[in-house]
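As you look at this complex, bear in mind that one protein chain is not there, while each of the others sits in place.
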């Protein structure tokens, strides 16, 4: 394992410190308990939005802290959800009196730690509402399982919720927007090669030279099936079919098409994936009215991509278009 | 080799097609000869700016086409400079009557092909001025060699030249800004692992499990020396020392600090690098007044980073801050 | 025969050691069907517990000491296992009240409340391939042993043996909770890391009791 790190134990602290130095105009870093909040502190009367989870998915979440998106991000150790303490601290720090929304990716660890944190923040008099993101169609959903995972669609949920908070919606309204955004968003991913967790020192899983994993999770959790490497267009077809069937999306829909790099796949390949995905949607009469391509929800240096399709109505489009000023997503200011 | 491609021969065409689909609000793609120009065409009386080079460095250059930056980008085959034809076509397409600046990274192939293209465009009545970017301190410079390479500093040169063109500077003034920007910019990179050129199918070079290459170029050209893997802070010291000595930078200077990912290195590591680089500059009394961190000038999925330091004066700062709206660099609108 | 605070401290010390010794093995189990951090998570948590126990407040009871384990794990482990095991210790501690001495029934109450805490948070059932597959057989065996008049140490030994078997019983299962549930059939043949670590914790409890009694 070769990594640009000093010590597997200090990776997250040092990286977040660097992040704070690089983006001092946007954020403040609390080193202990570790969280990243907007520079300038809480805005009185505005709903705060906190998200977080294991590190290794950068720019998620700290890269989305700023005007029009998150109020704070809580980075856990690599691929391990943060404990309740920093979540509570971040929640208290961003509360402007209007309560705080927790946006939580659906992993047992994240859900349980945010749940505990929400109880504790409540006990401190801060009202917390939680929205669970579970956009990954690769996983079979049922009452008796852990349910679907939260993956790249989290960016969409965080963006529109942030815009709703920025325009002054109250906590229930912001939560309703986030819930709606999650409900219209579907994602599926593929891995060609695993990333390496610093303290593990070896790949999270091993794929043969001609194998790919369809339906991969963002921690390298296995997906639906391993298949032999195919041309990109065929792989895209394997991802987008289940996505479109699931909601279902239909002709005439307006959508956001989001091709997300997992960290180690060059942009040149991500756009090849985008091309085919756009073709498939066009064939089905689905109109791509907004798009996003790049490394937004990564899995360290994993090679692979995910495709997210989110159905847009007028409100979600407006909230997506609203100004945002964060380290990794910025427009309108 | 596992890649999300259909065919090594169609990688660039399909990727650029996907890029055009994803960013139809910003750009138009000319498929043959292949170039990417701003949507909306040339602006009468404004200087056009064309850059280009081998593909595989995305988002450079097409990701920087748009308001306040490039007028057009000409992507060659992977790691191979484009021929003169598409450069000429792009040059003619973006000329608004005020002439066109060519921003060329200093590689023999790029220089020769752009030179030929400039001659041909001149013959068509379009005045072309060329600025060569050669920010890489890893390479010994001399009249008798090919000279320094153009690497990540290209982003800085393209940004400030684009802003100068946008505010209405004439061709000589825009070229002067670009020349000044290049002259105050220094870069050095490190590779932990090579990327794989699609048609080659194997890594451009091989590093042992504990080896890194200091002074790497963006096509995987070898650098100054191979050393044993060290902690990130020591590696940063190896990069930033020669950078600061070269100009030289001195106490009291204001600079842009730009940590650039080579494609396969996660952001979490890039910020660890940024942290140390910022520490070193602070120790020397050099003020980081602007910063940039991310994958901007890549080498496919190469693992590694480069560090760029550019000395800012009031004009360069203003031009850096000016609004820009491109696929990969955006602020102020 | 009863157990007191010294049993708790010995149990905690032994757990710290066994978790540290098994760190890589537990993460390896987790790499096979999860995300490979389980040993790391617990080791971080129990190292923090050890630091707290090095300065255990005067007048601690078994219950207050176990509560300290709980809050420390909740604050330091993260992941799924942090809140789950933390809640186990928390509910177990609450079941003990401020008793200074624990008889066999108190031990059963401790284990039962601990297991119920995990279920409360994680909603898993036996057969879901989670730490519950170690805890529930352990609680059942402990209950039976206490009913037949066993000593606290013997109750814990029965629980530990059942937990070991329970951990082994996860191997043929498909997971329905936690990360391994994403694997479907591919989890078959692998042991659940949380069930394994829970069995180690319960073995440590039995050994500590035997050492204290002996």
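Going by the order they are written in, the chains are A, B and C; count residues from 1 in each one.
Heads up, the rule we're going with is that a residue touches a chain if its C-beta (ideal position, glycine included) is under 8 Å from a C-beta of that chain, and two chains touch if they have at least 3 such contacts.
Every value quoted in this text rests on a predicted model; they were computed, and no experiment measured them.
Student: Given the contact rule set out at the top, which of the displayed chains would the hidden chain touch in the full complex?
Tutor: Result: the unshown chain touches B.
Student: So one chain is hidden, and I want to know which residue out of B:48, B:63, B:220 or B:294 touches that hidden chain in the complete assembly.
Tutor: Touches the omitted chain: B:220.
Student: Which one, B:15, B:81, B:270 or B:328, makes contact with the chain that was left out?
Tutor: Hidden-chain contact among the options goes to B:81.
Student: From the list B:73, B:197 or B:302, which touches the chain that is not on show?
Tutor: Reading the full complex, the residue touching the unseen chain is B:197.
Student: If you put the missing chain back, which residues of chain B would it touch?
Tutor: So the residues of chain B touching the unseen chain are 54, 76-85, 107-109, 112-113, 115-116, 138-140, 144-146, 149, 197, 199-200, 204-205, 217, 219-223.
The rule we apply is simple: only the chains that are shown with their structure count from here on.
Student: From the Cα centroids, identify the chain that ends up most central relative to all protein Cα atoms.
Tutor: Chain nearest the centroid of all protein C-alpha atoms: A.
Student: Chain B to chain C: how many Å between their CA centres?
Tutor: 55
Student: With centres defined as the mean C-alpha position, give me the chain A-chain C separation in Å.
Tutor: The separation of the two C-alpha centroids amounts to 33 Å.
Student: CA centre of chain A versus CA centre of chain B: separation in Å?
Tutor: 29
Student: When you check chain A against every other chain, which residues touch at least two of them?
Tutor: 78
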